[in-house]
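This is the structure I have questions about; it appears just below.
A single protein chain has been removed from this complex, and every other one stays in its place.
Think of it as A, B and C in the order they're written, each chain with its own count starting at 1.
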Amino acid sequence: MFQKILIANRGEIAVRVICACKDLGIKTVAVYSEADRHSLHVRFADEAICIGPAKSARSYLDIPSVISAAEITNVDAIHPGYGFLSENADFAEVCETSEIKFIGPKPEITRSMGLKQHARAAMAKCGVPILPGSEGILKSPEEGLEVAERIGYPVMLKASAGGGGRGMRVVREASELPTLLNQAQYEAQVSFTCPDVYMEKLIEAPRHIEFQVLADEHGTVEILGERECSIQRRHQKLLEEAPSPAVSPELRTQMMDRLREAMRQIGYTNAGTIEFLMDEAGKLYFIEVNARIQVEHPITESITGTDLVKSQILIAAGYKLPEIISQPIVFQGHAIECRINAENPDTFAPSPGRITGLNLPGDIGIRVDTAVYTDYVIPPYYDSLVAKLIAHGRDRTEAIVRMRRALEMFVVEGIYTTIPLHQKVMSDPDFIAGKVDTTFLNRYAKR
Amino acid sequence: MFQKILIANRGEIAVRVICACKDLGIKTVAVYSEADRHSLHVRFADEAICIGPAKSARSYLDIPSVISAAEITNVDAIHPGYGFLSENADFAEVCETSEIKFIGPKPEITRSMGLKQHARAAMAKCGVPILPGSEGILKSPEEGLEVAERIGYPVMLKASAGGGGRGMRVVREASELPTLLNQAQYEAQVSFTCPDVYMEKLIEAPRHIEFQVLADEHGTVEILGERECSIQRRHQKLLEEAPSPAVSPELRTQMMDRLREAMRQIGYTNAGTIEFLMDEAGKLYFIEVNARIQVEHPITESITGTDLVKSQILIAAGYKLPEIISQPIVFQGHAIECRINAENPDTFAPSPGRITGLNLPGDIGIRVDTAVYTDYVIPPYYDSLVAKLIAHGRDRTEAIVRMRRALEMFVVEGIYTTIPLHQKVMSDPDFIAGKVDTTFLNRYAKR
Amino acid sequence: MSNDEIRDLIQLVMDSGIAELELQRGENRVRIRRSMATTQEITVPAGLSVPAVTSLSDAFVQNSPVPAASSGPAAPAGNEVIVKSPIVGTFYEAGKPGDPPFVKMGDQVEPGQVLCIIESMKLMNEIESEVAGTIVGKLMENGRPVEYGEALFAIRPR
Partner (left out) sequence: MSNDEIRDLIQLVMDSGIAELELQRGENRVRIRRSMATTQEITVPAGLSVPAVTSLSDAFVQNSPVPAASSGPAAPAGNEVIVKSPIVGTFYEAGKPGDPPFVKMGDQVEPGQVLCIIESMKLMNEIESEVAGTIVGKLMENGRPVEYGEALFAIRPR
């Protein structure tokens, strides 16, 4: 078992990992930028090392600094959290060569999953439904037109190495395809130094649904059900729930069986998330794998009673899945997560600054993951997540009323937060009816 | 269903009841003394009425003030919380005559349960094991000596109307009995204006174990398992857990069946707690009924998934138990509650004052019930409970490690708290082995 | 208050190890804190949304049904005596509906003279003046519910 783990992250996820380590009796090392001197992950870790200035490129994203910190503190393993270096295969490799265990999938898996077109092919091979589209990379506009004809407009052009919307184009008719393909390839070249672009059918207003996987290093894989993450703004998830109101028990079982097998064939290890789009007919199409712990993992923890971060560490330490979780997975009740961000709830403009007054809601059915406290100053350099508010209830209705109550009693003074927006969502008839898709938030963002 | 409820209490339990009301969509009225102007129960209630000065005799215990507040705000019901007026049968009667529903047992039940000797007889009649002792009130020293001979020394003299140690005497040999009986009767007369004293066998170093009851107003009763409350100081519980390490599944089932029947025969309604002593042989003896919600109710909520306060309100509103809770009761995992008091952890001297810095622990498996915030001033007039910290895990071990972690991350600056004492308990070999009794804390109090 | 005096006070705070010193000398007021804990008057970015501008410790202001009107005059400049409600109940300015009020503005009142009635639990409680003087403020509307300690009348003593 590990003696000491370095957490290569900040904010609530760093604290989350520290909690899991404390529960396992493992010592922790926090790393921090000069802007995070007074953060809770620094306060609650056994040791803390300053690794650079505020700019994350020179601190949290700087591989030599992180590895050096790991070396001078003699840790056995590094937990990358999410974001930053969590899906950086090179970092995982450097860890390996430095004989530090990287808590996550093997570099080659992370790398191939990072290439959308690879992942797509791999999943298709395992019989996981993917969006109709090009076999592989588009070699010419002609091939593009041909594929588009076959799968029908509108279609989406995507950079194979892509992410975050860059190198993406929606094509609604044949005439515009050649130009847009050109643009996409150029953008892909510039952004990812790789011009490869492929084509997928475009689903308008889909649901975003993802499945949680845990896989040990001895070939055992488990799927811990799904999460509904359709409530997004500009591809940023704002509110998630588990289970999804749109997934029937039959579909769930069928998907879990298929994905368990697929991830086993791919040789996936540790925790990960398999993301899907669902069309109006309720059919799921694979889009990508996130080879890390997800921001919204607590809702799965709530309904399965499984500590996912603890599981990641135990898997990396070589434990077998049956020693870590109780199978078969039993789902209990319903959970919702609201991301409380330091943002103007109407304009979504970031709102960093000092928290002058704070009341964290507690009481029955409520969990809060956060790294803030009264008088803490939210720095402008990083993401705007202030806290994750998780409500768990016997059913979706109970989860919703508990979330409403917790939002009312969540007081943050001195900065703007998304609390008012979440309150609108919690009393929106469509949300209450479970009728959501990725366009849901437009109704509020417009105002 | 009720439209508006007045909460005749303060602090965390007032906030707890407000939460249950919010979850049920019921409006709330807080009452407060001049010392509690800035309390969270005042902040989070829909209305708030100042009912008197700091001294509780003239505010929280002043029946006319509370009833008047209820009348000018037109509430349908009053929730008394625990302490204060919660077990005051007269108050419950005044509520009835004022046509305000009192959320608790009927006055006559509360009254008869308040007379220890009545309760004892009633339970005995229903086949619940009671401590060997006098049939009823001791009429003479001679009778006392005779009973003591029969049940064997040491014995305990108790005031029938008693509570809180007053009118109690331990008798270790016959010679001292007449004098001590005299003292007990005198003290009982002074304290409770009733000299009645009865005798019970004294159990040295017992465990304190209590069972949770919910009973609707249509004759249906359910027992939600037990709580282990042996870790006390001067009859003040400091740490509770559920289930009790000393209660086998067989004993639990047997007791639940017997108590379900007993409470039905007594005609008990709403929530209550049946307290027992357990001797070294593991035999349980009834001591008293607490006709109200208990401070430590959250640990039962954690392992049963039942909201007890919400259940109290629904029962008072006339709902049937099967509509409120899912039967049979299923127990999930293990829960521990630590009472974080504003006290010197060594001397137990109260430590009121301003909280200058605060970090409430959160994360997986942790629940906090509190009414404090950074810069809140804990007034010297009331009890010293700052927060209830509840840890829930798949088993006792997981609950303990999570509690340890939460205690480490629970920061309260500016006052003393019992956190350090709880940390000692959490790493005490006897506690870890589940070997506890009411003398457990002496080992630390001595220092 | 000179800077030297303030310097001394600060020294006093640092030496004594107390948390906070607040001192009023006539017009002058000084407050010295050693901790960074938030203060009652909290700083908020201009034009912040409502939930954010009320401080946690302002609960009373936010939720009490007392109208601003009554809290305003409750703290008068001069030497008026404020008659506050000793109980929770309903305020009546007259013995029964239709009757003239017990007192009106400018009335001279004597100690023991009835000023109003507070109905509490169906009981009519007569509230009497404790001083001799002139009614200079009626601070409560007829028929309104009153809390403990709410201001009812202002009387300028003779």
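Operating definition for what follows: a contact is a pair of C-beta atoms (placed from the backbone, for glycine too) under 8 Å apart; a residue touches a chain by one contact, two chains touch by 3 or more.
Computed from a prediction, not measured in an experiment: that's the story for all the values here.
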* Structure fact -> Among the options B:141, B:154, B:195 or B:357, the absent chain makes contact with B:357
* Structure fact -> Checked against the full complex, the residue among A:5, A:20, A:48 or A:155 that touches the missing chain is A:48
* In chain A, positions touching the absent partner -> 30, 34, 37-40, 42-43, 45-53, 59, 64-65, 67-69, 71-73, 98, 373, 375-377
* Hidden partner interface residues of chain C, rising order -> 1, 3, 6-7, 10-11, 13-14, 17, 19-20, 27-37, 39
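The rule is short, and it goes like this: only the chains that are shown with their structure count from here on.
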* At what distance in angstrom does the C-alpha mean of chain C lie from that of chain B? -> 37
* **Approximate Å spacing (C-alpha centroids) for the pair chain A, chain B** => 43
* On chain C, where are the residues touching two or more other chains? -> 37-38, 56
* Asked: What parts of chain B, by residue number, touch at least two of the other chains?
  -> 40, 357, 373-375
